[in-house]
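I have a structure I would like to understand better, so I am pasting it below and will then ask my questions one at a time.
Note that one protein chain of the assembly has been removed; the remaining protein chains are unaltered in position.
Chain naming follows the written order as A and B, and within any one chain the residues start at number 1.
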Amino acid sequence: MWTWFHKFASPPHAYRLLGRLAPWLGWPALGLILLATWWGLVKAPADYQQGDAFRILYVHAPSAWMSMFIYVVMAVAAAVGLIWRIKLAHAAAAASAPIGASFTFLALATGSIWGKPMWGTWWVWDARLTSELILLFLYLGYMALRSSFDDPQRADRASAVLAIVGVINVPIIHYSVEWWTTLHQPASVTKIDKPSIHIEMLIPLFIMIVGFQLYYGWALSRRLRGEILQRERNATWLTKTA
Amino acid sequence: MTGRASVGAAAGLVFRRDLTLAWRRWDEVAQPLIFYVVVTTLFPLATTPDLNQLRTISGGVVWVAALLASLLALEALFRSDVEDGTMEQWVMTGQPLGWLLLAKVASHWVLTGLPLVVMSPIVGTALGLPFAAWGTLMLSLLLGTATLSVLGGIGAALTVGVRRGSVLLSLLVLPLAMPLLIFGSRAVGLVMDGESPSGPLQLLAAIFFLSLSLGPVAMSAAIRISVES
Partner (left out) sequence: MLPDGARLAAREINAWRGDRHILRDVSFDVRSGEFLKITGPNGVGKTTLLRVVCGLLPAESGEVSWRDRPVQGASDEFHAEMAYLGHLNSLKADLTARENLRFLAGLRQALSDSDVDAALDRVGILSRGDLPARSLSAGQKRRLALARLLLSGAALWILDEPVTNLDTAGIALVEDLIREHVERGGLALAAAHQRLLDDAPMLRRLELQ
């Protein structure tokens, strides 16, 4: 098992495997995202309270979910890299950060657009949006720290420490922000983003989440191949492949 | 020579060394405190001199200023020790590095965090903070600046060897410090509304102990990376 894992984690093997895997993730991702979009925008019934405006939920909620999920994946990969000294895990953490940051940005943008018809302003200090904003700061800090090291191996380990400290903090941040908004906002405003979920609404939501997951897998495998090329540019297996 | 120094003796030496060094450079130590006072002066100038209006944001302003002043001071926490080679010797003393670094952070807190706490009632009063809120403000800042010293210590250990370290440190640490700000300024707000601040204060204490238990591990891992170059 252990030897198998090290074989899998060896750069040439991983590079070829990821190349073969990518299309099996990319096309289903595209299909599911299109299906969920159609289902959400056309087929699902309009919300009795919010009308058609709620349909942005089908992008907002899955991307918010993905932004948290990818941060956890990143921290776990970083910890694996730090503890077992597996370079591929560090590379996966590094490759995940920009994808996670993009989902966070998407969640913020869609949340803000959703806010306009709901609350009449582009920005509301609502718990979920504030948490997403802080999460975006965490992603940006992680990427800034990585880019300020010249030596990729030091960048790997320093950013891994940061990702682990960050992931311990994420629940604390989330909880503190929730606590903060309940104290400051009248309850009537926060009620709106919890519409009575109809089963018809739930199905496209789940399809979208699965689609986003597959998209993440596809984007990660592409970026990871790039990372491997960058890191192994002097290795003999690469010159042979080329 | 009478044998190995104990961990406690070693940590004590680190603590005393930093106080000795600070004593010889007291003007540098005073800078964050002056910065703190200057920043809090900005708010009345930018908003209104009316104490009744300022009072509503006084707790938050004092907290934000204390956060920024602490961060400013943390930037140089490990720099000179890494540059002159002292830190690589600390890594190789055979003593647990986390304890030595925690002692260093503790002395740093005594020199920068504690003066901020002591100064805060004066600064708060200038912003209209009522006398009744002094105790809560100081207690929340006591826990908050101590936690921030540990969090900032991790950030400073990570950024000590890199270019543009000072801005980066703030970018890394400020998001992590946001719960402290929320609980700390809310505790002050609660007491000003005549309610009990014990809830957020307990949460601050919990975060402090969490950072105290995990901080040394993270700091020593980060320092080992930083002395590699």
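By definition in this document, a contact is a pair of C-beta atoms (placed from the backbone, for glycine too) under 8 Å apart; a residue touches a chain by one contact, two chains touch by 3 or more.
From a predicted model like this one, the values you see are computed outputs, not experimental measurements.
Interface residues of subunit B with the unshown chain, by the touch rule above, are 1-6, 9-10, 13-14, 16-17, 20-21, 24-25, 80, 84-86, 88-96, 100, 227-228.
By our rule, only the chains that are shown with their structure count from here on.
In whole angstrom, the spacing between the mean C-alpha positions of subunit A and subunit B is 32.
Interface of subunit A with subunit B (complex): residues 82, 134, 137-138, 140-141, 144-145, 148-149, 151, 154, 157-158, 161-162, 164-166, 168-169, 172-173, 175-177, 179-180, 183. Interface residues of subunit B, counted against subunit A in their complex, comprise 151, 154, 158-159, 161-165, 168, 171-172, 174-176, 178-179, 182-183, 186, 203, 207, 210, 214, 218, 221-222, 225-226, 228-229.
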